[in-house]
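Everything below concerns the one structure shown next.
A single protein chain has been omitted; all remaining protein chains appear in their positions.
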Amino acid sequence: MTTPSRSAAPLLELDRVAKAFGSHVAVEDFNLAVAPGEFISFLGPSGCGKTTTLQMIAGFLAPSRGTIRLEGRDLTSVHPSKRGLGIVFQSYALFPHMNAAENVAFGLEMQRIGKAERTERVRAALAMVGLAAYEDRHPRRMSGGQQQRVALARALVIRPSMLLLDEPLSNLDAKLREEMQIELRQIQRNLGTTTILVTHDQTEALSLSDRIVVMSKGRIEQIGTPQDTYERPASAFVAQFLGKTNDFAARIEGGSPARIVAGGWSAPAPVGLRGPVTISVRPERIGFAETGLPARVAARIFQGNHWLFQCETECGPAIVVRPNDGAGQPGEGETVRLAWRPEDMSLSAGAAA
Amino acid sequence: MSAAATTALPAAAPAAVPEPRASRAPLWLILPAVMLFVGIVLVPLAMTVLLSFHDWGQYKGIEPVLTLKNWQEIATDPYYAEMFGRTLRIALITTLVTALLGTPEAYILNRMSGRWRGLFLLLILGPLLISVVARTLGWALLFGGANGLANKLLMSLGLIASPLPFLFTETGVVIALVHVMMPFMVLSVWAALQRLDPQVEHAAMSLGAGPLTIIRRIVLPQVMPGVLSGAIIVFSLSASAFATPAIIGGRRLKVAATLAYDEFLNTLNWPLGAAVAVLLLVGLILIVVGANALVERRYAEVFR
């Protein structure tokens, strides 16, 4: 797995980093170079090693193998309190006995920054997250969203070389989470702070990141832009984890040129493949057409801005999503034909699982 | 000596909606316990308060008349001022020492790995349930005059030149009381430490705080309510302790509890003993309630 080359020297490098707890391998062979200003997400299910990796960067865990370099400097022997990273914790970890302003000021006090400058920067940081009026408020008297903002201000006010976010939005309700995503993205763009976000929420990763690191069972499955990972998943795991996908059992039929055939649907086959293959297509990339894979609509579900169809085909079950654009839609029990563009599918050898 | 005297009650769950036919259930469920307490706690206490206003004489015994004689004696005789002063002093010093030693120990315990933590928690909290008589006997053996082990140890370490008197001294009483009370303090601070978000120390570290700063600025302020409530428990139990001052302090070093015992079972001046006991009770209630109110007001903003 190689990362796309960047023009600037990387800010953070992880070189074959691994972490084992006893015999359990939490992270294995982790390689990543983060460019200045980049927004990276570590995405994966719980237990995939994403938080462990973040804790190694922060210094709360020591890697079993490999090196982590920040601005070219080996971090191995640098104490967490000397790394100068801004961290937002899943629980926010605000100091409950200090009010918002005292929380934000703490990091500046540790840097022995004078009172005048401190007050000024604390005020600016709280204003940036929209909490200018909440300086005297204690964390327990703030909503989850407000606490989140204080935690963000506290991490950013020290002007960290990097911002590490550990599932920062997972404790917020859906609507607030969406608002915070937009705000987080804006603040990050404005400040240009290099950021790593740990999340299990694919939407969050897709909407915020420059690049996504998809992880599973301690290994990197794919590194790429949100579009790349979504459109061209490097593995079945990535395809399944990032959005829904349909797997159709198909085969390559000989002759020249060879064709790939799934029931009544066919397209020119890429060279090199033979025999049974699996076609993966996103539900929203399948349309109803005059010709194509015959399917029976088993269920039709209205979901507001789109329709969802569960279909049965000779190549396996299919889920189709069509926008609710006012056009007539096939009803349950009707027979339709499914079609998609060859560039919207990915192929793998062997029969569908 | 009662365990975990004033630890906060767990909040009762929101009352379930009762079934209609059982709506009178609480009365006959609670009434037996209420009657038990009214009959065997409130009535005896009221009788004791009344007793403290009765008269007593060497030959006539208790006379059920109303008089302030006992209270006047306590208020004017310097013997009682000295005795209550000693009681207060012993309780205060014991509280202070327990807090100063118990708080760091609870913090150290909390940082240990699971298995060790369980073992040491058992060793430190366990003595709470062991008979106070047995524990104090141990101190009596350790102190036992010039031949006591404590003195032998201190002398062999070169810390002291000649044996220190522990038995029948306030120092000895305080040391044994600290031992008896320590589990309450550790338990109280331990409970406060359990409520700490473990990520908070990491957060402080990431902001550049060193270990001492983290303890002073982050951990200590948050466990302070635990230390204070532990201190209130230790103080009230020390001020009313009986076994330890009786065994270590002997007959000369009287505190409130041992004096009440003497008046009741040796001198047989029950009204005077009752007055001493009532004064101890009222004084302790005032101090404990006042201290609780102060602590709550101080921390209301931070910890609801």
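Per-chain numbering from 1; labels A and B assigned in written order.
Basically, contacts are C-beta pairs under 8 Å (C-beta built on N, C-alpha and C of every residue); 3 or more make two chains touch, one makes a residue touch a chain.
Assume contacts and distances are computed from a predicted model.
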Per UniProt, the name of the complex member that is left out, chosen from "Cytochrome oxidase subunit I profile domain-containing protein", "Biopolymer transport ExbD protein", "Ion-translocating oxidoreductase complex subunit B" or "ABC transporter permease": "ABC transporter permease"
Touching residue (missing chain; options B:Leu142, B:Leu207 or B:Leu253): B:Leu142
Residue touching the undisplayed chain, where the options are B:Trp71, B:Phe168 or B:Phe264: B:Phe264
Residue in contact with the excluded chain [from B:Ile40, B:Ala75, B:Ile160 or B:Leu294]: B:Ile40
Residue of B:Leu92, B:Met155, B:Leu220 or B:Leu284 touching the missing chain in the full complex: B:Leu284
Sites on subunit B contacted by the missing partner chain, in the whole complex: 1-7, 9-13, 15-16, 18-19, 23, 25-26, 29-30, 32-34, 36-37, 40-41, 43-45, 47-48, 51, 101, 104-105, 108-109, 111-112, 118, 120-142, 144, 149, 176, 179, 182-183, 187, 190-191, 202, 205, 236, 239-243, 246-247, 256-257, 260-261, 264-265, 270, 273-274, 277-278, 280-281, 284-285, 288
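Operating definition for what follows: only the chains that are shown with their structure count from here on.
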Euclidean distance of C-alpha centroids - subunit A vs subunit B, Å: 55
Complex contacts: residues of subunit A adjacent to subunit B: 58, 60, 79-87, 89-91, 93-97, 106-107, 110-111, 138, 140, 154-155, 158
Touch list for subunit B against partner subunit A, complex: 197, 199-200, 202-210, 213, 217-218, 221-222, 301-304
